[in-house]
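Below: one structure in structure tokens.
Missing here: one protein chain of the complex. Every other protein chain is in place.
In order of appearance the chains are A, B and C, and numbering begins at 1 in each one.
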Amino acid sequence: MDTQYFERMESEVRTYSRSFPIVFDRACGAHLWTTDGTQYIDFLAGAGTLNYGHNNPVLKKALMDYIERDGIVHGLDFWTHGKQDFYQTLEELILKPRGLDYKIQLPGPTGTNAVEAAIRLARRITGRSNILTFTNGFHGVTMGALATTGNAKFRDALGVPAIGAQFMPYDGYLGEGVDTLDYVEKALDDKSSGLDRPAAAIVELVQGEGGINAASIEWIKRLAEICKQRDILLIVDDIQAGCGRTGKFFSFEHAGIKPDMVTNSKSLSGYGLPFAMLMMRRDLDKWTPGQYNGTFRGHTLAMVTAAEALRHYWKDDTFEQDVQRKGEVIRERFEMLAGLLSDVGHPAKERGRGMMRGIDVGSGELADEITHGAFQRGLIIETSGQAGEVVKCLCPLTITDDELEQGLTILERSIRSLIE
Amino acid sequence: MDTQYFERMESEVRTYSRSFPIVFDRACGAHLWTTDGTQYIDFLAGAGTLNYGHNNPVLKKALMDYIERDGIVHGLDFWTHGKQDFYQTLEELILKPRGLDYKIQLPGPTGTNAVEAAIRLARRITGRSNILTFTNGFHGVTMGALATTGNAKFRDALGVPAIGAQFMPYDGYLGEGVDTLDYVEKALDDKSSGLDRPAAAIVELVQGEGGINAASIEWIKRLAEICKQRDILLIVDDIQAGCGRTGKFFSFEHAGIKPDMVTNSKSLSGYGLPFAMLMMRRDLDKWTPGQYNGTFRGHTLAMVTAAEALRHYWKDDTFEQDVQRKGEVIRERFEMLAGLLSDVGHPAKERGRGMMRGIDVGSGELADEITHGAFQRGLIIETSGQAGEVVKCLCPLTITDDELEQGLTILERSIRSLIE
Amino acid sequence: MDTQYFERMESEVRTYSRSFPIVFDRACGAHLWTTDGTQYIDFLAGAGTLNYGHNNPVLKKALMDYIERDGIVHGLDFWTHGKQDFYQTLEELILKPRGLDYKIQLPGPTGTNAVEAAIRLARRITGRSNILTFTNGFHGVTMGALATTGNAKFRDALGVPAIGAQFMPYDGYLGEGVDTLDYVEKALDDKSSGLDRPAAAIVELVQGEGGINAASIEWIKRLAEICKQRDILLIVDDIQAGCGRTGKFFSFEHAGIKPDMVTNSKSLSGYGLPFAMLMMRRDLDKWTPGQYNGTFRGHTLAMVTAAEALRHYWKDDTFEQDVQRKGEVIRERFEMLAGLLSDVGHPAKERGRGMMRGIDVGSGELADEITHGAFQRGLIIETSGQAGEVVKCLCPLTITDDELEQGLTILERSIRSLIE
Partner (left out) sequence: MDTQYFERMESEVRTYSRSFPIVFDRACGAHLWTTDGTQYIDFLAGAGTLNYGHNNPVLKKALMDYIERDGIVHGLDFWTHGKQDFYQTLEELILKPRGLDYKIQLPGPTGTNAVEAAIRLARRITGRSNILTFTNGFHGVTMGALATTGNAKFRDALGVPAIGAQFMPYDGYLGEGVDTLDYVEKALDDKSSGLDRPAAAIVELVQGEGGINAASIEWIKRLAEICKQRDILLIVDDIQAGCGRTGKFFSFEHAGIKPDMVTNSKSLSGYGLPFAMLMMRRDLDKWTPGQYNGTFRGHTLAMVTAAEALRHYWKDDTFEQDVQRKGEVIRERFEMLAGLLSDVGHPAKERGRGMMRGIDVGSGELADEITHGAFQRGLIIETSGQAGEVVKCLCPLTITDDELEQGLTILERSIRSLIE
């Protein structure tokens, strides 16, 4: 495998190829193969983009049929048959059963586009400019979205201040026994707190990049209530935590809230195809024609696979139940592994919800050793958290019990080899 | 065709479906078909995204083969076989023959991502924050790119000031006999002009959304020189004008310049798939790992079709010659049509380069009447320009002479019906 | 007194004249007289600008002598005899005895100018743009300073986002038992907290406009330590709390710290004349010539009275001792008054340091009734705090014991009349 070629041609900005410096070729389900045929189990799965696995055969068939019959591929924002099928399937199988009356905007095929659109719409509706966001939040890196993203490495690279958002501490940030919403509420009602009255709050209910931090159900409910009382729109960024990752289609279903807007992307197409969506409460659709655009907002192939994924996995609660069950398997194993580490002087903690799980091992160095050891043994797994201190599992939701066990066993071996 | 369904479910932000309120289903080459089988000729072609036509059979085959054999679809920024093939083909067929020594960044699959990345890199390299941009320029609508985009409708929707860029008049903006670069140069060298010393200038050499304004070769050369003398990086945004649209692969080849950075997208994948690329002079690759990211920067399907498109159309200059020939056909017809309009009191002008052509008919209302009439007659064609006053032709470069003639004839009939 | 004339000619932006809608004419020491000769005791004293009382006779003599002999009045930033006298007196009587090796910048005659200069210098030195500021802080309303000021009424009026600063909770803001610096420290060291690495922290050690909040000595020391460890400059804004108000010349003397920069204004001239100063650690003077300017930075009359005030009041610790003694008198009385209110169901609290004292009465309405009642009885006294809930005393430091007793008695009567 000629990796020097990549090093010569590809910008230094590259990241994952530094952790996994090999050349991949094929993939199916929870497996990846390199050009020379070596197989890996995939616990990264497109950083949450492949909830239904790589090249899922059900979706693959729909995709190939559509291409074969010359269905519209690039549709700008034309009305197309493919789009209609996606809208209808979404409405019937997802929105209606959950009592959600949303309108849909396809703002371009990347999550950051959905966030940029949501923020602008919130400002337009309220006439306010500030967006309330949370420590360790990640909402994209184009400049508008980046204002709500906490990561210094992106913020520093911007070259100008990221304007239009202010940070408040996420659930748990101030330690045990402090409800961070006390601070949020006080600052919102204090006329000289420096917290400008927000148009909206944007929040991930489980923070992925931030370290698999799951806000408590009570905290989420209270946040929704605080926003409602003050006419602040609540935007749930479900880009990583949505599409079943937490054990429900939307991460907010666990708390029984109905956000004013929801952003989706990543696993939305189901096949790893670029796709993003903003949903907004019907009465909030205050856009005028063309106020947000983008060349690829009509990427119809993604709609085709997205509709098929909904039909296949979300027509009843079987899939959801299965995800919850496997989530428990991972949780238990991670608790055990955290215990192993803690016992030998590396205080560690399991965290997450559903199949969005991690082990906070306390340091980025240790986490890197663990994932590196796993890679040596045939498992692709990555870290997250502000210092990369959380080993995270984002394996396909469709992973078989055997594959899951294999992956967890590799991870366990990697950990044991470091501490024994 | 149930368009009411769309009106109920889809945000008011929708645009093209207002001009063409029908539901499309299939497409091939320069043709589109609605769900009920009506055929249209496509002179919009994904707003410059379908230079090789809809669902080009050569690319289709490569795409289906790749999907069939479970090639990696979603590759984050992993090294993949598909990516390597794209890089190598690009290097061999495009960069080397043109003497360009660029490194490549795939910053996410939308043009606006490439612009955001270019801007940040320019700031990082120079330590300056300002980006010089031009009247009527369009470089995307995410917030960082939007600072360089002139359109009021997007800028107003932002809700906060778009920071980090300043506008100067594009070639021709101050009328005949005024070289706008005199002003640019004076303001750059004047210590109290208010024009902050720029990190970079970003420019389209033919402005698409801005009204098919083609900068003169002299102006382009002088701009490059002005930038070089003052250590200002030159970013050519070739998102719409690239991939052969102007009669050369890159729009800047006509002027013989070598920009410091180049952004590409739209027709890059060749099949309408989301894809974008930033190329930078080798020594300018000052990124540190992971300073720019995005979930879909490894959309490998797009790389597969992109490589195939390069192999098929760019191995020699046959295609390029053909584009230039057809560009002349359009130019002559548009001159004639402009003459027709001028003769009856609607002063009109042909403009553009290669197969990126328009007729400035002086008012958005008249342009709308013309394109509406064309649509009634079976031709999809749109307007651009600050008031929508330019009827623009962005038909597939692969259009046959017959199809082109049919389309032009429809357009002519639409115009004649209005003035006769 | 013709107040209708003022209402017709003066902008609605006026404030104090709404609380005290009469026309003043003369003033001396702690007294003001209206045009018809009515006398008031002044517990507002120019909002902290008249520490030595109105028209202090010692300073008056120096001022009149200087004007009489045609000393330079407007000196741009020329070197003048008056300026030299001020610098030397400041160095000998204030800086040297306190072990402070500062250089001096006179950035214009208003406090907000000193803050704008401090912020820019901090950015220049560090190459970072963010300024860490605190809830309820007030540092001026010109746009640069306003970014660090918490008040919504000014921030909303700006019309664009105030950029370049981020807020953290001031001492006590998160309630008993929470050290807000735990949060500050965590967020500073967390790579995805959203708190951009600051160039400097700016802080009032007793917040005046924010509600007479005195940070604890421990908090101040820890803040200084946190900044030092991370190479963040510490700017103490001593505009209101300086010049002896807290019982020491500088408010930071109580904590034994040496800030990197200090801003002064308000009582600096001693006579109520516009004057402001930025002091910076000698090695931080990284300005290049003329990078900050302003027409009135050489307001020499203010330097003349400033030097005279230093000579008269700060040659030894007699004045300082007297301020501390009178501070205790106010504190005791305010504690008693807070007790009175608390006893009848209006929980109230004394707060402050030295002669910068307030009673937090829990609501702006009650505070207004109290100050209004005091005004009816001949006492000028105002409120502060985010909702105007703190009745504050900023009487001249030179007030006699009798005058102080008279003022406090009026205040007590006003309170008693409301609750009895």
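One rule holds in what follows: contacts are C-beta pairs under 8 Å (C-beta built on N, C-alpha and C of every residue); 3 or more make two chains touch, one makes a residue touch a chain.
No experiment lies behind these values; they were computed from the predicted model shown.
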{"item": "Neighbouring shown chains of the undisplayed chain, as defined at the top", "value": "A, B, C"}
{"item": "Absent chain, residues of chain A that touch it", "value": "160-161, 163"}
{"item": "Sites on chain B contacted by the missing partner chain, in the whole complex", "value": "129-130, 133-138, 149-153, 155-156, 161, 163-164, 166-167, 169, 173-175, 178, 182-183, 186-187, 190-197, 209-210, 385-387"}
{"item": "Interface with the undisplayed chain - residues on chain C", "value": "1-3, 5-6, 9-18, 20-28, 32, 35, 44, 46-50, 54-55, 60, 63-64, 67-81, 83-84, 87-88, 91, 103-105, 107-113, 116-117, 119-120, 123-124, 129, 140-147, 153-154, 157-161, 163-164, 199, 239, 265-266, 271-274, 278, 280, 285-296, 299, 301"}
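Convention: only the chains that are shown with their structure count from here on.
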{"item": "Centre distance in Å when chain B and chain C are each reduced to the mean of their C-alpha atoms", "value": "57"}
{"item": "Centre-to-centre distance between chain C and chain A (centres being mean Cα positions), rounded to whole Å", "value": "48"}
{"item": "Shared-contact residues (touching 2 or more other chains) in chain B", "value": "160-161, 163"}
